[in-house]
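A selection of the complex's chains, in situ.
In order of appearance the chains are A, B and C, and numbering begins at 1 in each one.
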Amino acid sequence: MGDSEPVAASSRPVTLFTGQWADLPLETLAAKTADWGFDGLELACWGDHFEVDKALGEEGYVRALRERLDHHGLACHALGAHLVGQAVCDPIDLRHRSILPPEVWGDGEPAGVRARAAERMKDTARAAARLGVTQVNGFTGSPVWHLLYSFPPNDPDEVERGYARVAEAWSPILDVFDAEGVRFGLEVHPTEIAYDFVTTRKTLAAFGRRPAFGINLDPSHFAHQFLDAAQFALEFDDRIYHVHIKDSKRRLDGRRSILASHLAFGEEARGWDFVSPGHGDVDFEQLIRALNRIGYTGPLSIEWEDSGMDREYGARDALAFIRRTDFPASQVAFENAMRRE
Amino acid sequence: MGDSEPVAASSRPVTLFTGQWADLPLETLAAKTADWGFDGLELACWGDHFEVDKALGEEGYVRALRERLDHHGLACHALGAHLVGQAVCDPIDLRHRSILPPEVWGDGEPAGVRARAAERMKDTARAAARLGVTQVNGFTGSPVWHLLYSFPPNDPDEVERGYARVAEAWSPILDVFDAEGVRFGLEVHPTEIAYDFVTTRKTLAAFGRRPAFGINLDPSHFAHQFLDAAQFALEFDDRIYHVHIKDSKRRLDGRRSILASHLAFGEEARGWDFVSPGHGDVDFEQLIRALNRIGYTGPLSIEWEDSGMDREYGARDALAFIRRTDFPASQVAFENAMRRE
Amino acid sequence: MGDSEPVAASSRPVTLFTGQWADLPLETLAAKTADWGFDGLELACWGDHFEVDKALGEEGYVRALRERLDHHGLACHALGAHLVGQAVCDPIDLRHRSILPPEVWGDGEPAGVRARAAERMKDTARAAARLGVTQVNGFTGSPVWHLLYSFPPNDPDEVERGYARVAEAWSPILDVFDAEGVRFGLEVHPTEIAYDFVTTRKTLAAFGRRPAFGINLDPSHFAHQFLDAAQFALEFDDRIYHVHIKDSKRRLDGRRSILASHLAFGEEARGWDFVSPGHGDVDFEQLIRALNRIGYTGPLSIEWEDSGMDREYGARDALAFIRRTDFPASQVAFENAMRRE
């Protein structure tokens, strides 16, 4: 009967992004995730999970952190710096106060906030390098997101200028990334400058496709836009630096809007919602095939969010799901397959 | 490799409805189901599984039964009294003789059969109370089911009167349920007074929504009607007293009718058929989410019926299916989920 | 700009079934339908449209009727005798009183009603012959329709016996049809002995496929069963004696049942309803292709019923629809078509 278990041969490390668990101290979370069988953590740069200022300014912080992870047998392949990154290009308002460290928020004057956020992102690259991590994921913010379906109509040129402004603001940051040997992975996501195929093409072009700027591919942001994450991986193959495993589900019945009615996640009347991986509309089979095809060998990092499922149950369920879904690429040359039939 | 097993954390007890196993003595069935890993039994009031007359009239019957279940570590959360209940409001004919105890059938004179069936249902509530069970599931029968798609056309008023007649016949029975602290759960089902959203609304209204009359939600009866069981749970949230896990599958190819051609179950040419849970059209994922949302904590009772699968294999397959499909609700407040993203 | 009108070259006569217009005197209806452009009428044997007793018993009735139709340029290819036919095999109850002539209903004693209905059907064949019409459409009634999805479960043998009983009751009637040179066309329809592929096969077999018993194909009764009317025409090609043009539409949204909730036609909450031809789910294009393939050259008779549309508007809309949908078969041998490409 043992043969009937799904075969587990996940070819890539599976990590947990700690952003949704910032209420738990890192030690608690590390113990849990190790026990559940994760291979590592993608540390969020908030809560006490990874503190950029301490990493740069506090003697022994980095070493202690590394030892803590080693103790639990957990690797760290990437950091998540979404919150501060968001402030670099956003029009700043009170919403940002709740997600920024006080010293970045300061007096809340927008230009100052943006400038301090940019500096903190440079520090994040430096801190990552100290930890021996070469991948930082995050958000860029967007000067134009709020103009989505605008009335009065937008000046199309203003939208185009948004890409340039993001490139301008981030280029000095990326210079530091280059200097430190670290790469940035934008999580392509509504609310960001790039959130689909069209906007990703424009964004990469605005950066002159410099290697320091790549993508953290998270398919949950594509499914509710009716986008094909596997095709995305194939088109932007040389810029897929990191992959999130997260899922979303459309719940359209003629009364729920795909725009989600300004409702919070978890509300029954939304037209879509995030769900635990494997419970939604993302076609992970095709995504894995695409990742195999482009030769992606990095981590599959579970970002767990599901308003209708117990969080700890879900983390384990997601891990089991991805272990049985991820499979290794063929070692046989394609063209020989048929000759043998 | 152990990590790849689906995570099992079924949050609700899983029971087996014994109605389809009445050919097996209770002892045999109890031993099997305990061995397979079920948490309990929903005892059918036929065969030797639960005998209402003995429960009320035979010294020690109830205690012996309880001990037998305890011996196998099996709970009993509900009784199933479909057969006798059906006779309370049906136009009686020879078909009923095969499903009724001889003393209820008597001489088969319709009014007498109905009256005796009603009395037996009162006794069933009393017997349930003696066993310490507060939930009795079953059928009501229907004075109008046979008028489905009628020609000559129905008098619409006659259909409406059907709801009133059911309420009239069952109210005295429910008075006994109330007195005994037991609730009735109608299995919403074609052939019954309530079989979909519209008829359930009318039926509950006819009873003035008295708490004694609720629903045993069985999604297998909805899928072939193209009804959404999860939405049903949400709409009738305060009346979902018990849940069956059963499945059905549509097999429409332009030549098989959704009305099933008066063919028996298992015939290839039917447009739909019952199948083992997880093998059909019921969206159990969404049903579980709905049950989580409404706070249903009662049993998931597998009613197993599949003309194309071995029964004992199927019972175990169904148990494994529901164990890996049922998951606990979130303990985190919805509105905080995003703040952490 | 004239070229842009749909080409009208209906190859078959288009008639109107008068059953839904029995509130209008025949003269009024004939004038209207002639004005609208119909080619003829399928006269209902109720109201004053076609009165069987007068046709057989009243001097000059038939000649006057024929002259009236001629006056309006209207042909008559078939009669509709659904109401009396229904009583031949049905379990009789009060619903039948409203559809039967008083002299057929008599005292309402079931066996007598059925016997008188059978005699009236024989007379209908005789009256049709006097009018020079060789096709009578109608219902047979059914001894088993009310057993659809039955609980307590049916004895399957009882259902099978239903086909035999219908054949037994109708064979003497069909002997008169044969003697008069008239054929009967059962409108395959839920509530009748044959309502889909399976039951039509069994019914035709029960009659030994005698030519007197054929089919009035009405696709509106198939669409809500998910049946393919074109395939039906192909399978029963030699028994397609007459064709109704009528449509139905499914309105399934997870809350409306395909079984229609015992609601009257026109109710919003029904899962399907009849609609004016071309406004529903029937694929008339494929039906026309099938009729072309089997060489059907008889009338396309519009049976108009739509609770949401003005009746007179609808009749004209339906006529225009079928005129532009019906097209003639190819006169070129199939196998030569490609050779010329």
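Here, contacts are C-beta pairs under 8 Å (C-beta built on N, C-alpha and C of every residue); 3 or more make two chains touch, one makes a residue touch a chain.
Everything numeric here is computed off the predicted structure, so don't read it as measured data.
Undergrad: 3 identical chains shown; how many in the complete assembly?
TA: This complex, considered in full, is made up of 6 identical copies.
Note that only the chains that are shown with their structure count from here on.
Undergrad: Superposing the C-alpha atoms of chain B on chain C takes a rotation of how many degrees, nearest 5?
TA: 180
Undergrad: Of the chains present, which has its C-alpha mean closest to the combined C-alpha mean?
TA: B
Undergrad: Shared interface numbers for chain A and chain B above half of all numbers used, same, or below, different?
TA: different
Undergrad: Counting in whole Å, what is the centre-to-centre distance of chain A and chain C, each centre being its mean C-alpha position?
TA: Taking the average C-alpha coordinate of chain A and of chain C, the gap between them is 63 Å.
Undergrad: Distance-wise, how many Å sit between the C-alpha centres of chain B and chain C, to the nearest whole number?
TA: Going by mean C-alpha positions, chain B sits 40 Å from chain C.
Undergrad: Using CA atom averages as chain centres, what separation in Å is found between chain A and chain B?
TA: That gives a centre separation of 45 Å.
Undergrad: Using the touch definition from the top, list the residues of chain C that touch chain A in their complex.
TA: Against chain A, chain C makes touches at 253-254.
Undergrad: Along chain C, where are the residues that touch chain B in the complex?
TA: So the residues of chain C touching chain B come out as 83, 86, 95-96, 98-99, 139, 144, 146-156, 159, 162, 189-192, 195-199, 224-228, 231, 252, 254-264, 269, 271.
Undergrad: Per the contact definition, I'd like the list of chain B residues that touch chain A in the complex.
TA: 1-7, 9, 234, 285, 289, 292-293, 327-332, 334-335, 337-341
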